[in-house]
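The complex appears here minus one protein chain, its other protein chains still in place.
Coming up: subunit A.
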Amino acid sequence: MASLARLRLSRTLPLRGVRTIQTSADTTQLHTTAPTDPAEPFTVKLDAESFRSYKCDGPELEVEVTKNQLLTMYRQMQLMRRMEMAADALYKAKLIRGFCHLAIGQEAVSVGLEHGIVPNDRVITAYRCHPFAVLRGGTVAGVLGELLGRKSGMSNGKGGSMHIFTPSFFGGNGIVGAQVPVGAGVAFAQKYMGEQNATFALYGDGASNQGQVFEAYNMAKLWNLPTIFVCENNKYGMGTSAERSSANTEYFKRGDTIPGLQVNGMDIIASLQAVRYARNWAVNEQKGPLLLEFVTYRYGGHSMSDPGTTYRTREEVQRMRSTQDPIRGLQRYIEEWGLATEQELKQLDKDAKAEVDAAVAEAKASPEPDVADLWTDIYFKGTEPPSMRGREREEVCFVSYIRGSSGN
């Protein structure tokens, strides 16, 4: 086994001479001093190795940010991590059942994406969906309520972990890759209606090998749709490393005629800049689809039943956590650039924890859906079949029953 591990390690080492992206979370530089006005923009410079581009020039390394924005991003990233940690605890306490996939370590992608788009842009992703659901207009209590299968959940407790939606977020999705052509259809409707918006269709490095992802690339390019394909490359598709599943691990180059951009997904400022670039590409310049690949890392296992240490070493996880953590990276920027003190940031941490604790309590207090809800939301109200079968013998719902008990 030891020799096998060595062999595997050697395969993942970058080839000498090939330029690789760097994934440090704290290499962005401030050359002047930050302004005192928290809303006044100032410019910082990204590391030269933050992006690799394919058939496009890629974004500028100079990024405009404000103190307010950086502090908001910090607060949101903390909130997302605390929420996922709470979900982890609730799952281990056997309060969350079913499947649960956490995005701890990937916060710079979800928060960076939200800060680079506008509310009416659309987002669709796969099962690691909790942060997007909150950032796109949901609440922590709504997400946790859904995970617990309670009425207060964002899908009324009927969906669960992968099934959380908001008006601009077309949800998590349990079928690997299925959301990608759906995203192309959403983008087509935006274009058809003349909306000045784009759709961001997210998927992982594992899903990128699904046939329908390529079907969607082709349609989006053929019809010049404002679809941004976003590959969150966290290096493992379940327990299989990218190198062992993909002949071409440069996911940003897989769109063939669709230009691509590989992004340091651990530095939130690089993520933000990439999303701004992509949105501008599709909406203002109307150049059609673009493929964004965020190189990121998930600290936990694929799902709750995966310890996440059988296909990678504990040292690898530890190294990523201690040297390339996106939250610590942003924290360092904020402190080094004199935007807030350690004390002030600690207060933000505490606030996030308190918000999540309150949300957990709120979600736990909510009741489970009514038994009658088993038969609602299957067909449009009033068009249901006369009867539908339930889970047990003789458990049959007649339409009159649904209508009667839901008070309509």
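For the reader, a short list of remarks on this structure follows.
Methods note: contacts are C-beta pairs under 8 Å (C-beta built on N, C-alpha and C of every residue); 3 or more make two chains touch, one makes a residue touch a chain; residues count from 1.
We adopt the following convention: contacts and distances are computed from a predicted model.
Matching "Trm112p-domain-containing protein", "tRNA (guanine-N(7)-)-methyltransferase", "3-methyl-2-oxobutanoate dehydrogenase (2-methylpropanoyl-transferring)" or "Ribosomal RNA-processing protein 42" against the UniProt entry of the left-out chain gives the name "3-methyl-2-oxobutanoate dehydrogenase (2-methylpropanoyl-transferring)". Note that of A:154, A:228 or A:320, the residue touching the chain absent from this view is A:154.
Here one chain is not drawn; of A:59, A:105, A:131 or A:183, the residue touching it is A:183.
Think of the hidden chain as still there; on subunit A it touches residues 124, 153-159, 163, 165, 167, 170-171, 173-175, 178, 180-190, 192-193, 211-212, 215-216, 218-219, 222-223, 376-380, 383-388.
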